[in-house]
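Excluded from the complex is one protein chain; the other protein chains are retained at their positions.
Labels run A and B following the written order; every chain starts at residue 1.
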Amino acid sequence: MSDTPGSASTLGRAIINKYPDIESKPLDGNKIELIVPPEKIRDIVSLIDEQVSDALPESLFGIDLTENKYELIYIFWSHANKMLLQLRVHLEGEKPEIESVCDIFPGLEWHERETHEMFGVNFKNHPDLRLLLLPDELEGKFPMRKSFVTDRSRMDETGLAQPKSRPESGGESS
Amino acid sequence: MSPDILDEASVIWFGPQHVSAHGWATKLTLVGDYIVECDPNAGYFHRSAEKCLEFRNFRQGSMILERICMMEAFLAEYPYIAAVEKIVDLEIPERAKIMRTIMLEFNRIHSLQFWWGQFAGELGLFAMLLWPWVDREYTLDAFEELTGSRHTVSYATPGGVKYDFTPKFHAKMEIALSRVKERMPVFDDMLAGSPTFRLRTEGVGHYTAKQALKWGLSGPNIKACGIPMDLRKDDPDPNLAYGMIDWEVPTTHNEEHPGECDAFDRLLQRFKEIETSLDIIDKLLPLLPEGPIIDPKARAKVNRLPEGEGYGRVEGTRGVTSVWLKTMEKAQTPWRAKIRGPCFASYYSLKHIVPGARFADFPAIFGSLDPYPGWWDR
Partner (left out) sequence: MGFVGNLGDIFRILKHVFRQVFRRPFTYFYPFEDRPYPEATRGRHIHIREKCTACAQCVRACPVAAIRIDKEDKKFEKDCALYFDYTRCIFCGDCVSACRFEALFHTPIVDISEGDREDLVYGPDKITTLDRDPLEWRGRRFR
C-alpha cells in the first residue's frame, strides 16, 4: 500500500492541507485526534476512506456535556499503519443534527442508530433510524443524556450519609 | 430481485425462543428456503451498562463489565482497567503484568472451548457440545482456586492484580493446560476432520477482507481472511507482557478464494487461536519474576482521578474490545464510559452476509462469527 500515509501525523497534515479549518492534536503513540466541524464530517470520512485503505470503523459514540452541548467521537483503526484516528465533532442544540456516514462505512450504521436513540442526535440521510436497544416506551427519552435521572433510591438504603446528588435539569425520571 | 418473487416470500423470526438463537431475534425473509433478507434485532439483553458505569467508581466499574460477557469475563473487564491506567499514572509491577497476560490468555482458551461446544451444538452435533465443556471445567477450577469465582474472576484492579499465584493454582493450571493440549487433536478430528462438518461449513458465509473491514469485524473473523490484525501485536497495552516474548499472529488462508473466508476458515482460525494462547502461556510462565503484585499507592490514587480521556483496548476472543473513558476534574465516577463490544459489528454484519444463503446454513453462519448477545446489548 504505497499511497497510504505511514504515520498519523502525515495523514493529519494531509487532511489539514486540504481542509484548513480542522484542528489536530497528537495523542501518545501513533494516534491523532482531529477536531472536525459538523458540516465537514462527510468530507473527512470519505477522505479517510480514500487515504487509508484498511480503515476499520471501530467506534462512534456521543458524550453529553450538559447545557445542550454534545460531542461525537469517531474512532478509526488502521492495521497496516498501526494508526488510530479519532475525530471529534462538537454539536449544539436541543436536537443536534449531523450527516450520516454509514454509506461510506456500513459498520457505523448501528453505532449511529444507538447514538440517535441514546442521545437524540439526528443523523440526516440515515436509512433506518428505528430503536436499536431500547424498548418502545423509552423512545424519545434519550436515557444516556445527563438530564435523564435514574432511580438511585437503593443508595439510601445503605445507611450512609449521601453526598450531594447530580444537578437535575428538568429531565424525566425513570 | 423482481417484486413478484417477494410476493411469495415468508417472514419468520429466528429467535428469541429458538434454542440455538441464544435469546436474540433475527427477522428472516425467505423465498423457498433461500434467505433474501435478514434483519437482526438487538435489545433483548439491554441492561444499560454504560449508564450504570456512570454511577460506579473506578474500582467498582470492572464488576459491571465482567457481567456483560461471562465467557470472557477477564478479557471484558480488562479494557476498563487499562483505560483507568491511561488517565492516572500507576506503576504496575513486572510480576503483575505477566500474571495479567497469563490470565487473559487462559481466559481466551476457556472462551474458545465454550465456543467449540456451542458451534457444534448449533450444527446438531450434541456429543461435541458437551466434550469441550468438560475440559473447560478444569480451567474454571483453576480460576476458582486463584480468585474464588469460576466465571466472574474480577482479577485485575487498577495498579496490579488482586490475588497472587499459589502453588495449588500452578498445579491446577498445569492440569487444565495439559488437558487442552491432549484433547486438541481429538477435537480437530471431530470438527475439521469430519466430512459432515466440512459439508455444512465449507463455502458458507463468504465475505472478503475488504467487506469485513468496512463492517467493522475484527479478531478471528478477520484473521481468517489472512489479515494478521491483532491488537496484541499492533498496539500492545504497555501494562501487558505481549512485547516480552516472541510469538506469531495466526492467520488462515483460503486456498480457493484468496482474501476471503467462509465458516470453515473461521473454525480453523479459532483452533489456531488456542494454539497461540497455549504458546504464549508456555513462554511467559518461566519469565514470572518474584516481587510485589500491586502498586501500593494505587488504592489512594484511584479514589479521585484527574480530568482526562483514556482509551483502553484489548484483543478479546471475539475481536477488538475497548472502553473509552472520560473523566472530569477530581472525578469519583466516569463522566462517560463507552463500551465497544466486538460482536456489535459481527451481529450487524449478518445483515450483509446472510442474504443468498439457505436457511439450514444460517446457524453455521452466525455460529462461526461467534456472537455473544451481551456484547451488542450491553
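Following the convention adopted for this analysis, a residue touches a chain if its C-beta (ideal position, glycine included) is under 8 Å from a C-beta of that chain, and two chains touch if they have at least 3 such contacts.
The structure presented is a predicted model; accordingly, all values stated were derived computationally and were not measured.
Q: Using the contact definition given at the top, list the shown chains touched by the missing chain.
A: A, B
Q: Considering the complete complex, identify which of A:14, A:27 or A:155 is in touch with the unshown chain.
A: Of all options in A:14, A:27 or A:155, contact with the hidden chain holds for A:155.
Q: From the list B:28, B:42, B:64 or B:365, pick the residue that touches the absent chain.
A: B:64
Q: From the listed residues B:35, B:103, B:120 or B:146, report the one that touches the chain absent from this view.
A: Missing-chain contact among the listed residues: B:146.
Q: Applying the definition given at the start, please give the residues of chain B touching the unseen chain.
A: 56, 59-61, 63-64, 67, 134, 144-149, 152, 154, 162-163, 168
Q: Extract the touching residues of chain A with respect to the undisplayed chain.
A: 154-155, 157-160
Note that in this section only the chains that are shown with their structure count from here on.
Q: Which integer distance in Å separates the CA centroid of chain A from that of chain B?
A: 24
Q: Help me check something: in the complex, which residues belonging to chain B touch chain A?
A: 42-43, 46, 48, 50-51, 55, 213-218, 227-229, 234-235, 311, 320, 322, 324, 326, 335-336, 338, 340, 344-345, 348-349, 352, 376-378
Q: Under the definition above, what is the set of chain A residues touching chain B in their complex?
A: Going through chain A, the ones touching chain B are 29, 54-59, 61, 63-64, 73, 75, 77, 79, 82, 84, 86, 105-111, 131-135, 143-144, 150, 152.
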